[in-house]
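Mind looking over this structure? Questions follow.
A single protein chain has been omitted from the complex, and every remaining protein chain is retained in its original position.
Take a look at chain A:
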């Protein structure tokens, strides 16, 4: 921290006013259980042995139906749970969204795909999903095989092993007569009547760009970016875990996917939008508050009526008490007055009778002599007067009578035993009295000294206001620095390896050891002088941690700071309300607060607020990764760079380049973000030749068109020749593939 406190004062910029509570709170979804789906045998009855079953084997959803359908009959997430319930002694298998119906099933669910990739990793689950598909498509009565051709989608450049295992399962387990494989995005492009173009398919686990010429994919130019909606959701989850490290609720995978889908959008101009994203104006529109379910801490809420009743009862009992007390006081007063009356009478009688009689009178009332009686009367009179005044409500300053100590002047030998006793007492009282007077005088002097100091201070201020202000500022700066230092120390104490903590451990060890090293080094020898200096006890302050530590001191610092700031506010024209520490640390000015809690105040005690997530920068930060993968640490080029590379370099001298540029085709669930199309268009425009005609279009249905395309393709002449039959499978091996316009290239290892 630089010691220049002169620029400690920020220029202008007042506090922001907190925004009213958000009008719309967003929730998180329940487990996406879709209910029981009945078996649909209608399609099976309509089909014949050449009607293909179309399965879009996607990593977000598997979609299946008959070739003659116009949309898939079954959609299910590729999940399968198989477990044995020991209590019921029974095995259960749940597939697709059914796993979300039950706690155990959800816990046991296995994904078909390797997390974050488009490669099948769990073939048992795959079989479970295929079982589900065939059962629900009404094949339950088909004996010895499904007896229908299957069209299945696979990833671009699928691994030979995956295809081999899949073929094995389809031919050997399910007895499929023939199988064809194709790439989902190419089916989608085909369905949308594409001929020459660049297919940009951003789906669940990956993003692919495939140039197509004459309806044939140029697979050697195909490029994959390992980023899709799954990675986006994972990234958002990671960011939120960092943003709210002690969040009480758990954000699960389907929920974070929903958050990405519902709240994220692709920014038109990322840099520009980002830099003003947390600005105060309009933050309430950019900030989305997501409320998690929570249980309110039980505070017994009483109704207005009840509260009123309780207050009334309290007041009533108070009044009764007061009344009673007043009555008692009155009674006491009366009694006292009667007593006083009696004593007065007694005094009268004593004074008017003979000495002897008077003596008996006094003795009968336990008085030693007349003086004592007089004193008693005086005391009682005083107390009665006081009590009366109290009842009336005012308490006049007690006129203090200067006590006299007459006996002290008398030499001892002139006094009898009684007198001596009294003299001793009087001496004691006198010293007491004097001590009190001294203390009082001291106080007065201190007061005078402070007044004097203040006077001098004022004088100095009036004489040389600049230096005075400078000094005050320096003092304030020192306190602020001290507070900051304390905060830092507190933070460092949390870190076991920090220097502060190491020093502390050293001190503890030192204090605990029998032969403290420090003392010896000082050369003190045997005599332990600990405590001779008051500062020695400060050691324990450094040892103690936690709240009890220096709480009062902190109070001190804060009150001193406040005093200084008050003075500065009064006399320093450059020191305004905004430059006080309170204003400086005001949450409405805090960027981090805006990031964490939006434009709303935050009370950590409030259960409702502590179960809230605030999405702001994340809304554009997460989908941006497709354009700038380096944001999430993916060491790959973004889609614009890939597209530019394909169009400008790899196909730079292709005869079809201009044709391809006229049809940039978007499909896949990850392109559904609002603004994706426009952003891609704008960015591509910037890297394409100025005179090039460029068009970007989105698939009619970016999600379902792949399935529809496969269904449509399965009826074409080309498809008839592209099915691999069981005989061919047995002869040529599991990874055999017939190449066609929507599929992968064949290669054998």
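Basically, contacts are C-beta pairs under 8 Å (C-beta built on N, C-alpha and C of every residue); 3 or more make two chains touch, one makes a residue touch a chain; residues count from 1.
One rule holds for everything that comes next: contacts and distances are computed from a predicted model.
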From "Vps72/YL1 C-terminal domain-containing protein", "4'-phosphopantetheine phosphatase", "Pantothenate kinase 3 isoform X1" or "RING-type domain-containing protein", the UniProt protein name for the chain not displayed is "Vps72/YL1 C-terminal domain-containing protein"
Missing-chain contact among A:109, A:222 or A:742 belongs to A:222
Cross-chain touch to the chain not pictured, restricted to A:274, A:415, A:539 or A:557, is A:274
Missing-chain contact among A:33, A:265 or A:292 belongs to A:33
From A:94, A:367 or A:673, the answer for touching the chain not displayed is A:94
Touch assignment to the omitted chain, from A:43, A:128, A:211 or A:668, lands on A:128
Against the hidden chain, chain A presents residues 30-31, 33, 35-36, 82, 85, 87, 91-95, 98, 100-106, 114, 117, 119, 121-124, 127-128, 131-132, 134-135, 139-147, 155-162, 165, 168-169, 172-175, 208, 218-220, 222-226, 235, 238-239, 241-242, 245, 271, 274-275, 277-278, 487-488, 491, 494-495, 497, 590-592, 595, 617-618, 621, 628-638, 641-642, 739, 744-749
